[in-house]
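With one protein chain held back, the other chains of the complex are shown just where they sit.
Now for chain A:
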């Protein structure tokens, strides 16, 4: 599964990093999110889908969801 954060939409709400802290990292300066790697690590799929559902800006998308 692949994951992307649309940087033009992310506003730094940080919910994705609460749901999947091993997948998303938050910028030190403005808290905006990006995936640590575009490939979702095995076992993290459910957390990432939860992050997608939680993002208030609908900025996260996935490809190849199970």
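We take it that a residue touches a chain if its C-beta (ideal position, glycine included) is under 8 Å from a C-beta of that chain, and two chains touch if they have at least 3 such contacts; residues count from 1.
Just so we're on the same page, contacts and distances are computed from a predicted model.
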item: Hidden chain of the complex, named as in its UniProt record, picked from "Rieske (2Fe-2S) protein", "Hydrogenase iron-sulfur subunit", "Cytochrome P450" or "Amino acid/amide ABC transporter membrane protein 1, HAAT family"; value: "Cytochrome P450"
item: Hidden partner chain, residues of chain A it touches; value: 9, 11-15, 17-18, 26-31, 50, 53-58
